[in-house]
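In this view, the complex is presented without one of its protein chains, the others remaining in place.
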Amino acid sequence: MAVSSQKTSSTRALTDSELTDSSGAWAREARMTASKRAQAAGLPQRRDEYWKYTRPDAFVQADVTLQASLRTSLGLFDRRTTVSVGFGDGKIQAAALPSAVHCTLESLASASVLDLHWARDVYGRLEAAGQKPVERSLAAVNTAIAREGLLLNVTGAVEAPIHIHATSSGHSDAIIHHVIKVAEGAAVTLIETGQYGARSNIVLEVDVADGGRFHHIRVQDGNERHMLTHIFGKIGAEATFKSFTLTSGVELTRNECVLQLLGDNASVSVAGACLGDRDFHHDDTVFITHDAVNCESRQVFKKVLRNGAVGVFQGKILVKAGAQRTDGYQISQSLLLDDDSQFLAKPELEIYADDVACSHGSTSGAIDEQALFYLRSRGVPEAKAVDLLTLSFVAEAIEEIEDEDLAQDILDHLTETLSAR
Amino acid sequence: MAMDDIQVKDGVDAETVEAVKALSGTYKYGWNTEIEMEYAPKGLSEDIVRLISSKNDEPEWMLDWRLAAYRRWLELIEPDWAMVDYPTIDFQDQYYYARPKSMEEKPKSLDEVDPKLLETYKKLGIPLKEQALLAGVEAPEGERRVAVDAVFDSVSVGTTFKAELRKAGVIFCSISEAIREHPELVRKYLGSVVPVSDNYYATLNSAVFSDGSFVYIPPGVRCPMELSTYFRINAENTGQFERTLIIADKDSYVSYLEGCTAPQRDVAQLHAAVVELVLLDDAEIKYSTVQNWFPGDENGKGGIYNFVTKRADCRGDRSKVMWTQVETGSAVTWKYPSCVLRGDDSQGEFYSIAIANNMQQADTGTKMVHLGKNTKSRIVSKGISAGKAQNTYRGLVSMHPKAKNSRNYTQCDSLLIGDKCGAHTVPYIEVKNNSSRVEHEATTSKVDDDQLFYCRSRGMDEEEAVALVVNGFCKEVLQALPMEFAMEAQALVAISLEGSVG
Partner (left out) sequence: MLNIKNLHVKLEEEDKQILKGVNLFLEPGKVHAIMGPNGSGKSTLSYVLSGKGGYEVTDGSAQLEGVDILDMEAEERAAAGLFLAFQYPVEIPGVGNMTFLRTAVNAQRKLRGEEEMSAGEFLKVVRAKAKDLKIDADMLKRPVNVGFSGGEKKRNEILQMAMLEPKMCILDETDSGLDVDAMKLVAQGVNALRDDKRTFLVITHYQRLLDHIKPDVVHIMANGRIIKTGGPELALEVENNGYADLLEEVA
């Protein structure tokens, strides 16, 4: 099925010349092949099994308007020393990016005009690897047309977190493609807050070499209408990958995370907490492939929903033949605060190796009446008690954040968000 | 109750070892009875549908129903979402009707049944007690009774205990007889649980089903005995299209046993059965299956393709259905016994053991659709993969907005034996109200080395040890089986895993 011009991209029809316009050799090649991938796969359809619980049309519709600002994560990590990277309306703001020891920061816009660049080995490569067994054509579209993103080359242990904060002022689409390369034994923490555009299509490719460590903390609480994110990770031996996302704003989000564990003894964690209200529709789709020995993967997702909000979890652990001693854990739980909200889950295991311990658990239900009464009998008013129990409910996901300070920031932010609503 | 029966519950594991020894050898039921067959020509057309209908002396409305299904089937596409892989089936290269020639004139009593058929049951391992029933011998006072409606390929050949059942008001007969004798019941309920257009295989079945069982339990009646159907596929290249309809009227109860074996052959065989259960207020049905069809040889050649649609409609308040299945056979299994919990306070249970060895592929599970208030469901699934087999649990738990205060508990465990097989879990969970509670747990692991070592250090060989540990793994489901089946099921668990270790 060819991608027709009307639904070619989130924004406009593509031509080969547009794709490669002003691109250097490496970017041109990556974009052309991504465009072919997207065309071959076609755009996701409502009937696709992989889009069973979220309608893909919203990500390709033409008209999107930005709503009035509700709340913002601005200032969330101000207590911490970070290396700050600002995005304004989909462009990296500062003329010169900040510098940090043991890493280089560049913008995709400036790097893509070069003919040679280190990002060549990652850009579009991990995304391409993540197109099997399920096609993710909107990510391929991103690779083909993204003009901006942060290219982060990490060569040692970077002390302060790199903090991307995005702002946006009006009706705009943002198509952003970040590339992060963590060298052998290097380590970095990436924080993402704010909003890229009225509608965003974000791809983050992360190549973590042997012994590398990548931590990612993301807050999605802006007023973006639609947000589609893909993380494509390639994890080497003894390496660590951890990603946590807090979602409390954004009308429609789909966060896909596609990880390939290719080296022995690697460890990954993908976690998320979301607070959904009214038109909120939040979809976490995770696909973790174990293709090495003695690796551990964790998926921890907690969804608190009310007033008709919808929470979706599609998580899969694929253990390839030979990936012995795999430890896979997956939990998805929802707390439905009223009768109108919905939780839709498909937690999958596909296992071709015998020496494994994989499990998944999923629960859905209302607030625990016993606990609620306990709190109220101590004088805590009902609304406050519900907030406390909400915090209690999402705690397991927040505990996946390794850095205690950042975890505390998230917890504080969550507490504020709860008491503000 | 005999001592043996008690031990089935308490000492499952110990007896398994005995069973493994006693039942060694390859496929026990791999033989072919030489009975003359009468075939309709190969292929499927309106004419074949008409032929099947007329051979069964069906009324006009039934023929129309079949033809509508056939026309619908032509528009459908064979589903491909299950994790099973098999050569394309040429539906025009199948026989859709076959029956033993000696059955052309229906027997008036069991004495008239072809002695070879009775011999068949013996080979099938139908317990002596039940053979006696088949032979018309009255069981001693107080003995547990089982009525058998034996389906040999396509035509029901004999039913026992008819008189006693009739006294209780229970109707237990072949579906072709029911269509003739009880059209009002059949017309009311046939296709009401699994609609004609439900899915590809169910629609095919609706067009060409040759025979099957029919049960009606009147209001307030507890069926005085367990009802049992043994059937097997016995003619080369014959698609078997069973149709079962069980109606439990208000406040009634029935336990139904279904067991299958099939002879060895080298051409894949197609099977697409439909089972419909209807439960009115306060009714209860227990439906137990031991499925041991020929799984194909070590290379997967010649096994049965088993595409089954089983569904219970708990349309009455407080009704209760329990599906228990032990699936050890077939080359390809595609089967999801489901419960529609429509009535308030209705309950559905699903207990399953699915064993896939060698090249077998099983994609099985259940759907629990909660529509009524205070409905409860429980799923216990134990999947065992060995050899190069692929075993998938696929299930749906759906809480509709109006299913307030409902509960589901799902436990879904997979066991892997060897590093060439696969175990997969694909549950769908859809919750649309907050007063319901859904809990789903799944684990996948290999046979515990410590347990194996412990057994072997006590003198068991590896195969015995595996059979023992696997039986322990399955215990919760084995215990849900009626006693008649528990023993057979344990033996099957052991037999199915032969050659999976070492």
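Note that the chains take the letters A and B in the order they are written out, and that residue 1 is the start of every chain.
The definition used in the following text is that a residue touches a chain if its C-beta (ideal position, glycine included) is under 8 Å from a C-beta of that chain, and two chains touch if they have at least 3 such contacts.
Quick caveat, the model's predicted, so the values are computed rather than measured.
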Item to check | Among shown chains, those touching the left-out chain | outcome: A
Checklist outcome for this item: Missing-chain contact, candidates A:58, A:160 or A:380, resolves to A:380
Checklist entry - If you put the missing chain back, which residues of chain A would it touch? => result 368-371, 373-382, 384-385, 388-389, 391-396, 398-399
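Note that in this section only the chains that are shown with their structure count from here on.
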Item to check | Rounded Å distance, chain A centre to chain B centre (Cα mean) | outcome: 44
Item to check | Interface residues, chain A side, partner chain B - complex | outcome: 49, 321-322, 324, 334, 336-339, 341-366
Item to check | Touching residues (chain side chain B, partner chain A) in the complex | outcome: 81, 399, 401, 404, 414, 416-446
